[in-house]
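Just one protein chain is left out here, and the rest sit where they should.
Which chain is which? They are A and B, in the order written, and residues in each are numbered from 1.
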Amino acid sequence: MAGKGRGVGAFTFNIEALGIGRGSMPEARAGPTPLFPNTEFKPVPLKDGEEEDYMLALKQEMRGTMQRLPHNIKAHANKAEVERYTERYLKQKQLDDTNWIPDWNFLPKELMPQKKKVVKPVKKKKAVKISRKESDAMLTKLDELEKKDDGNPEKSDDEAEKKKGNEGEEEEEIEAEEYDEEDVEEENDYIDSYFDNGEDFGAGSDENIDGEGTY
Amino acid sequence: MTAQEVRLCGLLLQEHFGEVVEKVGTHLLKSGAQNLRTILHETGISLDLVKKSLCVLVQHGACVFSSGRKGPGSPTEYRTSCDRILRILRYPRYIYTAKTLYGDTGELIIEELLQRGHMTMSSTVKTVADRLTQNMEDGRSMDYNEVSNSFSNLVETHFLQRCPPPPRAGPKESATPAPPAIPGTPAAPVSNAPPTAESFPDCYKVPHVTLTGRGKRQLSSEDVDDQRNAKKAKMDSETHGDEGICWQVNFERFHLHFRDQAIISAVANKLDQTSSEIVRTMLRMSEVTTSPSATCTKPLSANEIFRSLPTNYNILRPILDQYLTLLVDDPMEFVGKAGESGGGMYVVNMHRALANLARATLESVVQERFGSRSARIFRLLLRKRHLEQKQVEDFAMIPAKEAKDMLYSLLSQNLVQLQEVPKTPDYAPSRTFYLYTVNQLPTSRMLLQNCYKTVANLIERRLYESKESKRLLEKSQRIEAILASLQASGAEPEQLTEVEEMITAPEKQQLDALRLHINKLDSAENQVDETIFLIESYITSTATTS
């Protein structure tokens, strides 16, 4: 949209017919234009008042708060902007106690974090008593995987990154676990097993416990 | 979705939810609906982080999910909403408006909900009561009841609504027809599109909440751990009867309010305070009876309007009639006459008003950027539709050479268009009319994109400014932290001064300048969003003229 229509070439017709000859074109006349040509007009001053000041404060506060909330996801625990060091020092504690436990009723179950060691025995059991439905799903999965794995050379890199990333988030995951252990496990067999199966398939080693091997 | 929208969305996501969410969010913006596996594969981000990012996006309404699009049992697909992410820019205005309408309590309720995406009523009320108590003098505290009342008020006036129940895959649901889309949030064209909030009946029904008590004061830092444990225990045990019912901010309702305010203040600017008060009354009377996308309000009789005027407005009935006549006469067409019964029937023309305000916005852009004489040409073209250059010169009384330059500048910025009207089929230039014209809707669309780019530029510049002074900022924050802890431990004043002086005078100057710059950039973002709001509303209104 923007950006079209600059210069003569942009017009589909002979612009000189308008009396806008090449020589008389504003841009052509200025010769080589500087990177930032002089401007005739200056911006109107910003509106200034109680309302504007208050909204400015709200905006900055909102940004600060959002950056400290758990909704602000850090790629690596230590990658957090150093400049926020002191803020963290001051405020982290008070934000920790409101650490985010999402209401899984509003989220797809597949987004739930994978179980940690606590859950392990349950899974093992499940894997043994593989149902027909599950084994079917597993076969489909297998096919898909074969297709997928070709041409995925970044795999190992990804994994390294993922592991680093996970270190910082363990705390959060454990909290989330408390929640999902109870009611979600049984209710949502299908979606859960979507991951579980893949995981088991991936050789069942502890390394693959959070389902990363699937991808 | 334009590149400018994606860029701005990315910056907003990054600032509020961090880089990872930004990556996932923009990836989805660019690629449309995708399932978890594809997202994982295409972004190269770890499963854990992708899941978390999706949770955050869904939690904040920036992402919707649905399953079974490719047949029953097909994987859940995620789709981010550009419109919704751009709303982050407007958060300060929602909060401020809640403050003006419902006081500090309303302000904090909206703020909390915007920060958390959605929450239950009980947890919102408790958090807000705690925060209010924190700011009260010692010994006083905020009653939960009071906050609950404000919350209910916000629901009654539709500023808050229940989160729609999540979509559940299954043949049963996918058979039900898609709910009607509410304006401004076009539903995805899939059969089992996620339900909109208003499509389910309990959307504005406040549940029975058992919640008694008062806000708690945050304890000093040493006690935080204790409190935290206590709170956790309480949270685990206590139930309030509204578990699983989450609330979100109804942006559409706020937008209707902003739209009405824009009309009212335009009337005040153009005519006078009393006229604007009459229009305010008319709009308030219509809130319930008029659908959000209606072109104008339901007709109101002069008698009704007279009865509904604020009591402190001592207008005599014949004077009201005069005001209404003047409003109808005004070329801005804010108010129209719809009949003669009941002392005259009147409507507020919302869509006409929006179109005229958008036009005034375009004019304002041309005026400030190219000067008042270019603006004269621009307005002339808006009024007369098609003009030859000679006609432009004559009507605008601008010499040929200048008019030509001005038209060229406007043309090169796409604010003005040129039409060729050949007199002969051979398109010979000598036998062709060249007519200048302004197309309001496409020009508005272009300016909207310019606004998005402008806000993104302002954010980039702000990030650059803070990055340039990063070390200094860190230093000052560290010193402030030390000062805070010294103060808490009752240090000597000399000690404090000593620490304070670790920031040198030139450093302080630099910090002040930086703060000024950041404030200016932030304020500018807020103010450009006002332009965005007007143009967006106008564009939406042209699409939903009903």
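A few remarks follow.
As a convention for this text, contacts are C-beta pairs under 8 Å (C-beta built on N, C-alpha and C of every residue); 3 or more make two chains touch, one makes a residue touch a chain.
Note that contacts and distances are computed from a predicted model.
Not shown: a single chain whose UniProt protein name, out of "DNA-directed RNA polymerase III subunit RPC6", "LOW QUALITY PROTEIN: nucleoporin SEH1", "Ribosomal RNA-processing protein 43" or "Exosome complex component RRP45", is "DNA-directed RNA polymerase III subunit RPC6". Contact with the undisplayed chain is limited, among B:38, B:440, B:495 or B:527, to B:527. When the whole complex is considered, the residue among B:41, B:369, B:386 or B:478 that touches the unshown chain is B:369.
The chain not shown here is touched by just one of B:46, B:356 or B:476, and that residue is B:356.
Seen from chain A, the chain kept out of the figure touches residues 2-3, 6, 35-37, 39, 41-47.
Those residues of chain B that touch the chain absent from the view are 266, 269-272, 274-275, 319, 322-323, 325-326, 331-332, 356-357, 360-361, 363-365, 367-369, 372, 375-377, 379-380, 383, 395-400, 402, 447, 450-451, 453-454, 457-458, 460-461, 464-465, 513, 516-517, 520-521, 524, 526-532, 534.
The rule is simple: only the chains that are shown with their structure count from here on.
Residues 2, 4, 15-21, 36-37, 40-41, 44, 46-49, 51-56, 58-60, 65, 67, 73, 75-76, 91-93, 95-96, 99, 111, 114-118, 163, 166, 218, 221, 224, 227-228, 231-232, 244, 246, 368-371, 389, 404-405, 408-409, 411-414, 418, 420, 427, 429-430, 432, 434, 445-446, 449-450, 453, 466, 470, 473-474, 477-478, 480-481, 484, 518-520, 522-527 of chain B touch chain A in their complex.
The residues of chain A lying in touch with chain B in their complex are 1-2, 4-7, 10-11, 13-14, 16-20, 24-27, 40-41, 43-44, 46-47, 51-52, 54-56, 58-60, 62-63, 65-67, 69, 71-75, 82-83, 85-87, 89-90, 93-94, 96-97, 102-103, 105-108, 110-113, 148, 152, 154, 157-158, 161-162, 165-166, 169, 173, 190-191, 194, 210-212, 214-215.
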